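Structure first, then comments.
Excluded from the complex is one protein chain; the other protein chains are retained at their positions.
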Amino acid sequence: MYRPDRLFPADPRGREVARRIYGRVRDLPIISPHGHVEASFLAENKRLPNPAELLIYPDHYVTRLLHTLGISMDLLSSSAAAGADHARASGEDHARASWAALAEKWKFLRGTVVHYWLSVQLQEIFGIEKELSPQSATSIYDQIEAKLGAEDFLPRRLFDRFDISVLATTDSPVDDLGAHEQLAKLPNFSGQVIPTFRPDPFLEPCQREWPRYIEQLSQVAEVDCGSYGGWVAAMENRREYFRKHGAKSTDHSHLTAHAAPLEGAEAQRIYTAALTGTASREEADALRGHMLFEMARMSADDGLTMTLHPGIERSHHQATLQRYGPDTGHDIPVQLELTRALKPMLNHFGTAARFKLVVFTVDETVYSRELAPLAGFYPSVYIGAPWWFLDTSDAIQRWRSAITETAGFYKTSGFIDDTRAFVSIPVRHDMARRIDASYLARLVTEERLTEPEAHEIAHDLVEAIPRSVFNL
Amino acid sequence: MYRPDRLFPADPRGREVARRIYGRVRDLPIISPHGHVEASFLAENKRLPNPAELLIYPDHYVTRLLHTLGISMDLLSSSAAAGADHARASGEDHARASWAALAEKWKFLRGTVVHYWLSVQLQEIFGIEKELSPQSATSIYDQIEAKLGAEDFLPRRLFDRFDISVLATTDSPVDDLGAHEQLAKLPNFSGQVIPTFRPDPFLEPCQREWPRYIEQLSQVAEVDCGSYGGWVAAMENRREYFRKHGAKSTDHSHLTAHAAPLEGAEAQRIYTAALTGTASREEADALRGHMLFEMARMSADDGLTMTLHPGIERSHHQATLQRYGPDTGHDIPVQLELTRALKPMLNHFGTAARFKLVVFTVDETVYSRELAPLAGFYPSVYIGAPWWFLDTSDAIQRWRSAITETAGFYKTSGFIDDTRAFVSIPVRHDMARRIDASYLARLVTEERLTEPEAHEIAHDLVEAIPRSVFNL
Partner (left out) sequence: MYRPDRLFPADPRGREVARRIYGRVRDLPIISPHGHVEASFLAENKRLPNPAELLIYPDHYVTRLLHTLGISMDLLSSSAAAGADHARASGEDHARASWAALAEKWKFLRGTVVHYWLSVQLQEIFGIEKELSPQSATSIYDQIEAKLGAEDFLPRRLFDRFDISVLATTDSPVDDLGAHEQLAKLPNFSGQVIPTFRPDPFLEPCQREWPRYIEQLSQVAEVDCGSYGGWVAAMENRREYFRKHGAKSTDHSHLTAHAAPLEGAEAQRIYTAALTGTASREEADALRGHMLFEMARMSADDGLTMTLHPGIERSHHQATLQRYGPDTGHDIPVQLELTRALKPMLNHFGTAARFKLVVFTVDETVYSRELAPLAGFYPSVYIGAPWWFLDTSDAIQRWRSAITETAGFYKTSGFIDDTRAFVSIPVRHDMARRIDASYLARLVTEERLTEPEAHEIAHDLVEAIPRSVFNL
């Protein structure tokens, strides 16, 4: 169980200051400008699934840790997920077995952020007062189930209870955004649920499925993408569609941050070759870099904030990918380079009036070396909050420590929960507020900020900064 | 002189908690699953050599620091070491001159881990109460000498006094392990002294001496290693020999972590070429990667834990290498890559039931970026304790900070002393326990763990975790 002063500094004066700073921001509404909850989840507003479907399977933070502690992926995915040839005990039995596995490994998660997030969810969302253990597993499962049956736990009721002011989803360019439209029309739901334009596979000519994606794009955009000019027009068209549906940003995750323009004719030539499968790997990579550059150009035009999170080797373990699909906990970071990769983009758009670029990374080495210096010069560049493997207490403090003296607080993105786990949203934002309060309290006790300055910054980190970066 | 609360946190509450956590583990027996003390040292049980032979020459941590502060390597190696053409004052005069050099530079070592280790050894093993200085050098030398003459200071008596429960040595595959056999048969010595299979030079076809190593292997294993199949059989044979003599792990230190299988025929072809010196550098590197992959395959079969510590450029200074040999303080780390290098190995064996892989590194950048994410998914992967340049107070805390929130405490290796300096073993393990107590105390005071949880983890770090990782 975690206590009210959790994550605050150990020294008494720092703790007092942190408490006061946190007290000023604790109850502010949540702004979540990037995440992976689906709009349909809120539009449909169905009863939440059982505790395993809710808290384990969709959250690759949880499944990877249980997997490394010896639990089979079979127990870490819903019975439907593994495909027909791997039939298992279905429904509740399977869910209870998964929950028991979590309870069995629970003590080995101590000190991890997953232990923190799940504990605080159990405590604060579900009112569980016992520690999870093999002994308490069943009764806790039952308690959660009982709660989930109540009206109060329907998705939109939770959305209100969590006091979410803006929630961004992540969507394919070919999505019709019907669920978003539906939510916007609901008379008694005031939440702002906005789409995010995420075109990754449409920018990867080296991947086998790319021509299929381009075909879909042609259809949905009603633009012939048989030539490069069509691709540009279709993308602009879909971005505009998203913008009209409330989108504020586009999101991009490729292996590297490389983005550089090709000569016009060259882009056309490679594009055509790629569609027929005759582009070389080098050409396809160059085209991807060109397309990413084009996305920046479009952002400078239409004002959608561009977010990048490069540097991840996706699906490291082939056997798990084949059986359980992507996003199952084995995306592993690689070293990142930004200074050279972003140079062409920033030379073209780095001082453009409407362009905003938020760079996320899980390679901590670029914080002080590349990211803070870039964000410390280019008006368009913002330092994305630590993310994925780094959205944790010590890691967020290391991040602030690495960037603040060079770039300050006001060239950062505000907290990004990036989560697929809806119920974890308030816990994650609360954690970020606590950690920022602790960091600010240290600066106050070290006489590097006054306490009123720290209060103002803490408030801006939660409200003014994300609103400004994402044009909310 | 260091005091009883050394290495504990500065804040009063953190210090109290750290003291209590440390108090629970201070007197637990030492488990040392990887190090460089030789079995013959204990089997022969001879009087320890003079203070310089004991505390300076064999410890490249000490010699490199004195060298950089201006002491000649001649004074930092035993009179025999420099070869016949560099005759010097022999015996005691030389040792006393070395000791005087240490005393002269002593104050410049303040703040280093070497200052800590040597001080605490002098205090706690030898009962020295004065600070080392040019003035006190002679009398301290004499006091140590007097102690060393006593029965109590014979190696096996110290082994018992240090309360070492398991000590692993590091041995060549062609070693007959006679000293280990001898120790196992001793009636009044209950220490568990186990060999470790360290085949590095047998896996380096690009090195000139490789054919000679292979010839030795043929002889000792009684298997013709003239073809690749013979190499495999001989390696399996020697691993089995080691396993029967108590070995629990194999140890590997190559420049990179690259390990990928070649097609069977290709391995044979390059192997044969390498034996006759006609393999290219690229081929030899590919064969090394293949052989390292084979070691993983054998570990998945025979259950020997595989430890890797790549990323060191050995013997940076040629003149020192030529005159004083390897391991003389100028092995310098280089940048490490793990995500891609280990992918083939982990795709084959990452979820194999018996496979355990411990990865050590002195490149801190991979902790949060690659190592914790890999250990946070693959059941086989363990995060090796910080090592070599990083087995120090701040460095160990940085390591815990970088990995714990992602991978927890239970996918780490337990402390590894990795030392050649027998008398430093208890001091190093004690230091590790203090630092872990301090780290845990911080988590307790920041309300991220309860104190009983911290006590349990501290105990597991010293006992259950190394036993489990090394199958002890």
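In order of appearance the chains are A and B, and numbering begins at 1 in each one.
Please note the rule applied: a contact is a pair of C-beta atoms (placed from the backbone, for glycine too) under 8 Å apart; a residue touches a chain by one contact, two chains touch by 3 or more.
Source: prediction; values computed, not measured.
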{"item": "Touching residue (missing chain; options B:364, B:405 or B:460)", "value": "B:364"}
{"item": "Contacting the left-out chain in the complete assembly, out of A:346, A:390 or A:472", "value": "A:346"}
{"item": "Selected from A:8, A:213, A:409 or A:470 as touching the chain missing from the view", "value": "A:409"}
{"item": "Those residues of chain B which, in the complete complex, touch the missing chain", "value": "1-3, 5-12, 64-65, 67-70, 107-113, 115-116, 313, 316-319, 329-335, 362-365, 389-390, 392-395, 398"}
{"item": "Residue numbers in chain A that touch the chain omitted from display", "value": "9, 11, 13-14, 337, 339-340, 343, 346-347, 350-351, 365, 368-370, 372-379, 381, 401-402, 404-411, 442-443, 445-450, 453, 456-457"}
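In the analysis below, only the chains that are shown with their structure count from here on.
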{"item": "Distance between chain centroids, defined by C-alpha means - chain A, chain B (Å)", "value": "40"}
